[in-house]
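Have a look at the structure that comes next, please.
A protein chain is absent from this complex, but the other protein chains hold their places.
And then chain A:
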Amino acid sequence: MKPKTQRLFLLVLAIVAVLGAVLLAMSALKDQAAYFYAPADVAREGAPQGRNVRIGGMVRQGSIRRNADGVTIDFVVRDDSPHVINVRYRGIVPDLFREESGVVAEGRFQESGLFVADEILAKHDENYMPPQLDVKKGEHKSESLK
């Protein structure tokens, strides 16, 4: 074998080996590196107690309720599964926090199953479009249009 061919062969072999190692590592990290628990994950594995976790999903349509004190809100996080998580948060939410939009909340589960959040982050989807188009598609209801 010519040295050039030998180097090519060795290098391709090394790349395949490293790639295999990475795939194995990624599959091992599948759950550990997840940024948040979805309602389906919580239903499957049980609510993690006594430590700070992040949960995420969609804010269910019509579920945001503002409490009498004016700064505490309750809402329901859903995903594609039939399971939901009830969340309570006291504070200011990001502008993009709205119903039928993505949300990530950090906090703790209470024994009752209620999730009390210290921080709310908004997660938007991969769609970008002008406002006029959105009204036409009717995917998101805008308060100002009523």
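Convention: a residue touches a chain if its C-beta (ideal position, glycine included) is under 8 Å from a C-beta of that chain, and two chains touch if they have at least 3 such contacts; residues count from 1.
As a convention for this text, contacts and distances are computed from a predicted model.
Novice: Since a chain is absent, check the UniProt entry for it and pick the matching name: "Gluconate 2-dehydrogenase subunit 3 family protein", "Iron complex transport system ATP-binding protein", "Heme exporter protein C" or "PQQ-dependent catabolism-associated beta-propeller protein".
Specialist: Protein name of the absent chain (UniProt record): "Heme exporter protein C".
Novice: Of the residues A:R44, A:R90 or A:H124, I need the one that contacts the missing chain.
Specialist: A:H124
Novice: With the missing chain put back, which residues of chain A would touch it? List them for me.
Specialist: 4, 7-8, 11, 15, 18-19, 22, 26, 30, 33-36, 38, 56, 93-97, 101-102, 104, 120-134, 140
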